[in-house]
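Down below is the structure, laid out as structure tokens.
Shown here: the complex without one of its protein chains, the others still in place.
Up next is chain A:
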Amino acid sequence: MHDVTLVVNGVPRHARVPARRLLSDFLRHDIGLTGTHVGCEHGVCGACTVLLDGRPVRACLTFAVSVAGHEVTTVEGLADGDRLSPVQRAFAECHGLQCGFCTPGFLTTVTAFLRENPAPADDEVVEAVAGNLCRCTGYQNIVKSVHRAAELMAEEGP
């Protein structure tokens, strides 16, 4: 067993876990943050995407012990208190989700993407979300949501 401390959404969180504990399970089972969803558990679906030191990674393809000490942002860390982030509001406004299972992965992926590319073209948006599967929306409203989030962020400033 290993003592693992991660800074999750700005707060140091500790658990004693076996080396084989996936980051996705560390977040969900050990510290109770069930916002991160687990779909395929082999890196295909993107539902478990979290930000590791600000960059999107597959939580199901990362051992918690291997990233001890690093910063993780989950979907729970995107809102500012009760106020949803621009990306979250845009997804709600543009119907960028239906069942919501894939949504945490999209929100984290898009949050990091818009930080690097605040005014993306259509094909860049499609490329950015290509690693996240959604079986409900047909993606059109997700692409709209990303553009809308970019607008909101531009209006509201950093």
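Criterion: contacts are C-beta pairs under 8 Å (C-beta built on N, C-alpha and C of every residue); 3 or more make two chains touch, one makes a residue touch a chain; residues count from 1.
Just so we're on the same page, contacts and distances are computed from a predicted model.
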Undepicted complex member, UniProt protein name, chosen from "Electron transfer flavoprotein, beta subunit", "Xanthine dehydrogenase family protein subunit M", "ABC transporter permease" or "Cbb3-type cytochrome c oxidase subunit I": "Xanthine dehydrogenase family protein subunit M"
Residue touching the undisplayed chain, where the options are A:V8, A:L27, A:L52 or A:C134: A:L52
Residue in contact with the excluded chain [from A:L33, A:L78, A:A128 or A:V143]: A:A128
Candidates A:F63, A:F101 or A:Y139 - the one touching the absent chain: A:F63
Hidden partner chain, residues of chain A it touches: 2, 18-20, 22, 25, 41-43, 46, 49, 52, 55-58, 60-63, 65-67, 109, 113, 127-128, 130-131
